[in-house]
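Only one protein chain is missing from this complex, and each of the others stays in its spot.
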Amino acid sequence: MRMKKGSWLNYFVFKNIKLRKGRFFIAISAVMLTVAVLTAFVVLSTGIREKMSRELQSYGANMIVTTLTGLPLKEDVTKRIVSNPLVRGFKAHIYGTLTIRGQELEVIGVRKKDFKGVRLEGSFPEGGNQVIVGVKLAEALGIKKGQSLKEEKRGVTFRVSGIFERGSKADTAIVMDLATAREFFGIKGFSALLLNVDTRYISRFTSELKRDFPSLKITTVKQVALAEEKLLKKIELLMVVVSLVVVFSAAITMGSTVGANIIERMEEIGLMKALGARASEVGRFFLYEAMLSGIIGSLLGTLAGVAIAEAVSRTAFNSFVGVEIFWLPLLICLGVVIAVAATLLPVRRATSMRPSSILRGEG
Amino acid sequence: MLLRIVRSSFVNQKKAMAVMIVAVAVGTAIASSLISLSLDITSKVSKELRAFGANIKVEPRLQGIAEVAGQRRYLRSEDLLKIKTIFWRHNILGFVPFLYTIEPSTGHTVIGTWYRKSIKVPGEREPFVTGASEVMPWWQIKGRWPESENEVLLGRELSSRLNLRRGDRVELFGRDFRVSGILSTGSKEDDAFVLPLEVLQKLSGLNGKISEVYVSALTTPMDDFAYKDPEKMSPREYEKWYCTGYVTSIAKQIEEVMRGSRARPIWPVAETEGKVLKRLGLLIYLLSAVSVISAALGVSTTMIMSLLRRTRQVALMKAIGADRLNTVLIFLTEALIVGFLGGLTGYLLSLLISKYIGVEVFGTPLRQRAILFPLSLGASVLIAVLGAYLPIRKALAIRPALILKGE
Partner (left out) sequence: MSIIEVQSLRKDYSTAAALRGVDLVIEKGQWVSIIGPSGSGKTTLLNIIGGLDHPTDGKVFVKGTDINALSEDELSVFRRENIGFVFQQSHLIPYLDATENVMLAQYFHSLPDRKEAEEALKRVGLGHRLTHRPSQLSGGEQQRVCIARALINNPSILLADEPTGNLDRTNTRNVLELLRRLHQEEHFTVVMVTHDPYVTEWAERVIKMEDGRIITDESVSG
């Protein structure tokens, strides 16, 4: 049976792979290693913004939405605002005042889960008639945990379930559970919405919101928004720079592994030339093998890389990181390209040398 | 003789040796620079996190309900300098005093503060530059900070409400001022006039008085110990707490030097900072570990690939009568040289890389740790030797004739 020329190429290359499994395996491992590191860094670099911005939410909202009229925000408006994909997180507040010892004191109604970035001695108010008091207010009035406070206007008595410290204006206020506050002040909806918006699109989001709801008052908390964007950019830059350095070096070690294999096979190249093979024909032999190890190694490498990225993300952020699928074929291609380049470069050098000097062993 | 064989081995196989040395060098470089990075990341990032503003707020201690609503008490300007004399003075990156007053005829808020102030700290040669420009980098001024005694800065919202622009005239405390710029900060200054602190103190008759101070300090992230109540600590615990740069202990020290003050951590900032540092530090540690492992594996595959061919040479040496010890010695010497040269170049390379990463991302190079030098050299020699050991052992186990025939 006569075979086509291409099939013979197959035949010779597979024969080589079969009898030199060890080397082929090492070549694949080298490619896999590089692509795995590459994939892990790419996945983490692209996911880091989302992960870190979630951490940074505890600095507080970067946008505060209230109404120009001072009336509460309606529930349906709130729902539409927070369902925007640019909104990463939100808190709702209810504001009111209590009259205690003849003085009007500010009250903030907030959900327990949104009460963060605070030091609390005692427990968050549960059910009606419990409040916590800001530390500045408590110190000024000599209020202690467990004490009772009498609201003079409505004649209600509250029990102080804790003293909190935030280091902001809230330290002179009283905090209630959101539901209690709503009932107590008879407010439907919310007094204010505190948003964490994707800092990259904060101005777009603001103008959209102003267009859709002209009666809203939108304040960007510059302190948080600007600092957040600056930090996120920096972390992204860090990831990119580190990725570049690591991937560059991984590519070099991979190249040197593959290259070492070629150096070992110099004699073969010299012989092929002596048998009358053109440079391109010799190249085809090695290219084919490099493609094979490149493709297998890259496929395994992307899988391993995603696994590494997820493991790192689990450990550092307690959550999985999203993988942008379009990167994967790109990474596989890159792996193959590096494998092929690392092979063809030394092969080209060898084929341009005189066969006599290779065969003499000067390679 | 041993050295001669090794030397000729290097001369005759320049390329193969070069490949191995390059692999070891690159592996070492990457490992060592990433270790530098992970050792330095917390201190670098905590500086960056100061962009979120002050983490300690100093106010007068309030007494009585009346003082909650309307401010009557003040801190003293002359105490400000003392902030730079506390135990953790070098961790104080900046502070900004504020004085809040009400303009009597219009009822507008007028705020006095420092924007960029150079102060002389006792015992320090360099002047200490502080103010809102350092502590509150998000402040934006269209125009400029008041430069003479009759210039005033106008908050963005107030400016649109009063329909006043840069260059317009305005009367405050019965004196004529020119608006030198529009300030936008996203907080209460947007709705106020802002003057240099000393100017406002004179105008309002509140000489040497300030309402509050914002302090930006580098801190040690809070741990379980830090959350203990200092008042319930044993003297030894208290000393440990006092001498650790927790945000609470620094606040305490500031409170001690500023008369009549209460210094409190700004918890959203202080807590997030610790969390971010922990997460980011962990991320970088893990990435470094991944990179170090991959570098080690990468170097090993190269070594093995290079040394597979060596089995033939080992066989030849056995054939010409070298005993096991001699054969092993020759190859180990070679591996030592490869490891040493690779490690050395790698370490030098890592100095460049870590400088690049530091400058590119944080504006300052990463700190170089001397310990990394012996560590890099040791690790690369070890990997080179291990990489050499495998093929040698394999070669020694096989009868020379088989290998020499070309198997």
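By written order: A and B. Residues from 1 in each chain.
The working rule: a contact is a pair of C-beta atoms (placed from the backbone, for glycine too) under 8 Å apart; a residue touches a chain by one contact, two chains touch by 3 or more.
Please read all numbers here as calculations on a predicted model, not as lab measurements.
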Per the touch definition above, residue among A:271, A:291 or A:311 touching the missing chain: A:271
Residue in contact with the excluded chain [from A:122, A:189 or A:355]: A:355
Of A:86, A:279, A:303 or A:330, the residue in touch with the unshown chain: A:279
Interface residues of chain A (partner: the chain not displayed): 2-3, 5, 8-9, 12, 15-16, 18-20, 267-268, 270-281, 351-352, 354-357, 359
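Rule of thumb we're sticking to: only the chains that are shown with their structure count from here on.
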Euclidean distance of C-alpha centroids - chain A vs chain B, Å: 21
Sites on chain B touched by chain A in the complex: 15-16, 19-20, 22-23, 26-27, 29-30, 33-34, 37, 48-49, 51-53, 56-57, 59, 61-69, 136-138, 140, 184-187, 262, 264-272, 275-276, 279-280, 282-284, 286-287, 290-291, 294-295, 297-299, 301-302, 304-306, 308-309, 353, 356-357, 360-362
Contact set on chain A toward chain B in their complex: 22-23, 26-27, 29-30, 33-34, 36-37, 40-41, 44, 48, 51-52, 55-56, 58-60, 100-105, 116-119, 135-137, 139-141, 165-168, 171-172, 219-228, 230-231, 234-235, 237-238, 241-242, 245-246, 249-250, 252-254, 256-261, 263-264, 308, 311-312, 315-317, 363
